[in-house]
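One protein chain omitted, others in place.
This part shows chain A:
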Amino acid sequence: MINREKIQNILKKQGDVRGAVFQTDANYILKLGSRDDLLKVENQLKEWGVDFQFKDAKPMSWYPVAWRVLSLLAIKEALGWDSAQIREMGKNAPKVSVIVKLFFKLFPDIEKFAQQIPNYWRKHYTAGELGVVELEKDKQTMLIRLKNFSFHPVLCQYLEGYFEQATKLTRPEDAVVTAKEVQCSFRDSVPYEAYQLNWTK
């Protein structure tokens, strides 16, 4: 259970996100549950002072990142989902996201894909910078770092799933792709989140 003070602290944080993220959340909730579940999440958000309805979210419009974080927390709170389910929701998002479909150039060449990563982030968020720190093509691994985006650990779990699936879309169908948050600003006293991506093909 998250307290009011924490909610207020999240709401104070600056930065916007595209409405597409709310659509992908709604898509996953409806995939697993019902319209009632969406309503439960909206009621939870209302209780926290965010009057928002998923159906009104315009994919290309900007909304506070704080709402995005609270939406994930409301999903956990209202639907009783755990971190693994939030991660799965993140994994589902690139498959249904309008931003991915319209703007992502999913080059199979991993170097070219890596060059696109900061751009992908900017298409979604006005806060934070995502960049590739290390790319070892032969070892099929990449380290990416997200700076200035310390909102809440719930977003870290979501993004872990998201990065995994976005990378998977660039690899052959039988490739195994994994993403793991190796450093977290909430856990490791570092001013960024770092994710290790690995792939087999």
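Here is the rule we go by: contacts are C-beta pairs under 8 Å (C-beta built on N, C-alpha and C of every residue); 3 or more make two chains touch, one makes a residue touch a chain; residues count from 1.
The definition used in the following text is that contacts and distances are computed from a predicted model.
S.K.: I want to check something: the complex is missing a chain, and I'd like its UniProt protein name from "Xanthine dehydrogenase molybdenum-binding subunit", "Imidazole glycerol phosphate synthase subunit HisH", "PAC domain-containing protein" or "NADH-quinone oxidoreductase subunit NuoF".
M.R.: "PAC domain-containing protein"
S.K.: Decide which residue listed in A:L32, A:L106, A:A127 or A:L143 touches the omitted chain of the complex.
M.R.: Result: among the candidates, A:L106 touches the missing chain.
S.K.: For the chain left out of this view, which of A:L79, A:V96, A:A127 or A:V190 touches it?
M.R.: A:V96
S.K.: Considering the whole complex, which of A:E5, A:D51, A:D138 or A:E173 touches the chain not shown?
M.R.: A:E173
S.K.: In the complete complex, the non-displayed chain touches which residues of chain A?
M.R.: For chain A, the residues touching the absent chain are 27, 58-62, 95-96, 98, 100-102, 105-108, 112, 165, 168-173.
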